[in-house]
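One protein chain omitted, others in place.
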């Protein structure tokens, strides 16, 4: 297992970028997936409901 | 994908793992090369470690928060090199635990301070900066002159660093307290060992101007006088580029 500095750098420079792109696409798909719209709408309004007691 | 994420959200643990994954893996990809970064550091065979007295001085520098106003990192910019000296190399701080590069210059950079002023200037400056530089806003550090330096645990300091990879020899660790005393007491019998263990060019002087006492001032001035002088690598590099 001879990991030298160059290997790490090459790995960081290549896979780091793929990781970033994959993650960005994943997040965008999740955020804009049509069936998620309802739950997001519910979530954003939920905090404005009555919140005096647990379980309300 | 949405189903996957929905499940992820439903279980709080899954969500935790996602956050750790995204942040830590992302961070790790960048950080990983830094665990081998010592391989990229220039070699400087002539470089020596800090003496016990300088180590004690460095710890006083840390204790008083000097790093908050003084950097020890000359950047590769023309004006900095002309103002302070050859730009700093990674190798110069290879034994620095922690590094003291700093991030603010309320006062000037100190990376090449060693040998620039006399011991007496440093002592006068630290006791009352405005006596030497009237416009200075540096605090007075009068207590450094009053406080005896505690040398009892210096062996422990060196031993801890040795375990963390700083190449102190066993003799250096064992004689730490004596060497600290000897470096500031040139006329004592302890002085000779300092040169033996740390090299003939090591400063052995009564740094605070009072040979009889070992004060915190001795330690701090000894440290300030060795800044940028543990190796010639930076000067050599600049000279080579000049040709």
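Letters are used for the chains, namely A and B, taken in the order the chains are written, and counting of residues starts over at 1 for each.
Note that in this section contacts are C-beta pairs under 8 Å (C-beta built on N, C-alpha and C of every residue); 3 or more make two chains touch, one makes a residue touch a chain.
Operating definition for what follows: contacts and distances are computed from a predicted model.
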Notebook entry, point to check: From the names "cytochrome-c oxidase", "Succinate dehydrogenase flavoprotein subunit", "nitrile hydratase" or "Phthalate 3,4-dioxygenase, beta subunit", which one matches the UniProt record for the unseen chain?
Noted result: "cytochrome-c oxidase"
Check: Of the residues listed, B:71, B:151 or B:202, which one is in contact with the missing chain?
Finding: B:71
Next item on the list: Against the chain that's been left off, what residues of chain B make contact? List them.
Entry: 9-13, 15-16, 19-20, 22-24, 26-27, 30-31, 33-35, 37-38, 40-41, 59, 62-69, 71, 73, 75-77, 79-80, 82-83, 88-109, 129-130, 133, 135-143, 153, 156-157, 159-161, 163-166
Next item on the list: Spell out, residue by residue, where the missing chain touches chain A.
Entry: 9, 13, 16, 20, 23-24, 27-28, 30-32, 39-48, 51-56
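Note that only the chains that are shown with their structure count from here on.
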Margin query: Quick check: how many Å separate the C-alpha centres of chain A and chain B?
Written below: 41
Next item on the list: Flag every residue of chain A that touches chain B in the complex, lowest number first.
Entry: 3-5, 8-9, 11-12, 15-16, 19-20, 23, 26, 29-30, 33, 35-36
Check: Considering the complex alone, what residue numbers of chain B touch chain A?
Finding: 1-2, 5, 22, 25-26, 29-30, 32-33, 35-37, 39-40
